[in-house]
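Excluded from the complex is one protein chain; the other protein chains are retained at their positions.
Chain lettering (A and B) follows the sequence in which the chains are written, and residue indices restart at 1 in each chain.
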Amino acid sequence: MSNEAPILEVRNLQMYFPLETGLWSRIAGSKRVVKALDGVNLSVMEGETLGVVGESGCGKSTLARCIVRMYEPTGGEVLYRGKNVLKFGPKEMKEYRRKVQMIFQDPYSSLDPRTTIRNMLSEVLHLHRITSSKQQLEEKMEGLMISVGLDPAQLGRFPHEFSGGQRQRLCVARALAVEPELIIADESVSALDVSIQAQTLNLFEELQKKLGLTMVFISHDLSVVEHISTRVAVMYLGKAVEVSESTELFEDPEHPYTQALISAVPVPDPDVKTNEIILKGDVPTAANIPPGCRFHPRCQSAMPVCSEVEPVLLESRKDHLVACHLIHPVEAPPKPVAPQQVK
Amino acid sequence: MLKYIITRLALTIPTLFGLAVFDFLLLYLTPGGPTGVIIQSFRSTGTPISPVVIAELQKEYGLNVPAPVQFARWIFNAIQGNLGNSYFSHEPVTSLILARLQVTLVLAISATLIALAIAIPLGVAAAVRRNSLVDYVGTAVSLVGISMPTFWLGFLLIDFLALTLHAFPAVGYASPFTLNGLRYLILPALTLSFSTLAIISRVLRASMVEALGEDYILTARSKGLKERIVVYRHALRNALLPTLTLLGLYFGSNLGGVVTIEYTFHYLGLGDLAVSAMLSRDYPLIEGFVLYTGVVFVFANAIVDIFYSIIDPRIRLR
Partner (left out) sequence: MASTNPPSAMVPVPATKGYTVLGRKVPRSVYRFFRNKLAVIGMTIVLINCFVAIFAQFIAPYNPDAIPLTIDAFQNPSWTHLLGTDELGRDMFSRIVFGTQISLTVGLFSVLLSGTVGITLGTVAGWMKGKVDRVLEAIFDIWLSLPSLILSIILVTFLGAGVRNVILAVAVSNIPSYARLIRAEVIRLSDKDFIVAQRLLGFSSWKIVVKNVLPNAATPIIVYSTFSFAVAILAEASLSFLGLGVLPPTPSWGAILNELQVTIFAHIEPTFWPGLAIMQLVLGFNFLGDGLRDAFDPRLKV
């Protein structure tokens, strides 16, 4: 691990949703929960793009929502520049809102259909007192439109007058209006056509370089994540199972789950023989997580110990973390990754 | 399933308790509060009223204790069926209401049956022959039906069926359990049925149109079944369920329409009793009416929900 302090750190984050909310379960005292996040540890370095991949239902989106405090996590910590976000008061929270922004999946529902783009942007700029004069406001809004590749003359329009790709650009413009340090993109290109996806990804990359942004890029699509990320975290059933530098992860994955995911990516060359690893069974639900290693029922190389002892996310090489008994035999005393993870 | 039924019925308890509190507090809405009401009812008897008499009256009616205690006593009695006596007839409120409730239920059920008897053929015909004369007449009837004050419809029917054709007695009452009583029942029942009829026929038309477009209807037709059988046995059976559920809801709100209709026809049901109690400020009787109507309405709604959950299991997941 590098020595700089991370901009964002997630420690042992837990998000349990009650499964039954009805009157009956309150009377009967049912305690069944869905463990959407079950002890996630991750850190995001300044200026990097961290890709988060996993199948649907693995808790990627819940992670995003916990980081921005749309959900109140049931356990663990979210540290922003070393301060626990979950303990922020209203004033610090407002400051945090400026620093961290999110881009959503569906560009059609993420813009208010009854507000013009001008009103949308000017309200945001006004709220955080980013511009002080009318002229400055107008210049800033035009600048935002240009920076996301849209015509400033269209500021007076309503969202329905734009296409899907253009709307996603508008969402980016809105997020950039508060001059954030960290942007969380939650499946932000998944709803777009493939050709538009590439354009939008390029826009993200370019903006990131130009503005020195840090990004967390969440997607189920490995090729998208490979394209944009500097580092990648693989999630499975509410936990990070492998975290590594992007090229290394895609070329030499260590966790059997990561290996299976990568082997399933189609290669656009008929001559290349792929050894696709077919996973057994379905993804267990987050309401019913298997004991021991949560991946063991589907794992090709599962050992007896895998169904008993839960593996810990440990460094296997420099800056490469993996949670698997194959890599870290369970007899060896586990070495903690970072001193702060030990209580 | 049983779990849902029990939960749904248990939910009526807090609602009914709230209704009882509301009912109890109504007297405090009147100018002068409960004491004022009693003084007024005594003034009508001509007894002179001094502060001493007032204090005595308060004691007699249990008004000298704090309101929560009064409420506890009142609800304790109410559960046992004791709602006090009418100011005027001095008979127990409960027996007055129960006698009239029977009559009103007969009226409401007859109205519902009449509505069904007309609405089902009308709705089916409108759906089968869309944009035909039948369909337009059906639409017009339902639009007018929901916009018409029911008591006015009563006057129109009195004018036409009673005063012009002499088919039925215009107003009045005889026990609906006798043959003669049925003649008095028909006009109010017909009037009351109209708004239900208007809505049910439209809903049935819509769900019939939907059902007739389903694949199983196509299959039935391609099997060579007679159109009558396709329409009545296959489509109607599926279209009827949502309609019947709605009927349950309207049966409940018909309890509101009953009041004006019984008043119009001088039909001696619960609604007529309630209006005369209100016009003469017979408060114990009014409170009894509120409680009984509320209980019937709340249970009618619960039964509709339960019925619905039987035909559509998704609703239980809520």
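Everything that follows uses one rule, which is that a residue touches a chain if its C-beta (ideal position, glycine included) is under 8 Å from a C-beta of that chain, and two chains touch if they have at least 3 such contacts.
These numbers come from a predicted model, not from an experiment.
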| item | value |
| --- | --- |
| Residue among A:111, A:213 or A:261 that touches the chain left out of view | A:111 |
| Sole contact to the chain not displayed, among B:5, B:244, B:290 or B:303 | B:290 |
| Contact residue for the chain not shown (choose from A:202, A:223, A:247 or A:300) | A:202 |
| Residue ranges of chain B at the interface with the undisplayed chain | 11, 14-16, 18-19, 22, 26-27, 29-31, 143-144, 146-149, 151-152, 155-156, 158-159, 163, 170, 203, 206, 252-253, 255-257, 259-260, 263-264, 274-275, 278-279, 281, 286, 290, 293-294, 297-298 |
| Interface residues of chain A (partner: the chain not displayed) | 68, 70, 94, 97-98, 100-102, 104-106, 109-115, 123-124, 127-128, 146-147, 149-151, 153-154, 157, 161-163, 165-166, 169, 171, 174, 178, 199, 202-203, 206 |
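Everything that follows uses one rule, which is that only the chains that are shown with their structure count from here on.
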| item | value |
| --- | --- |
| Centroid distance [mean C-alpha coordinates] between chain B and chain A, Å | 56 |
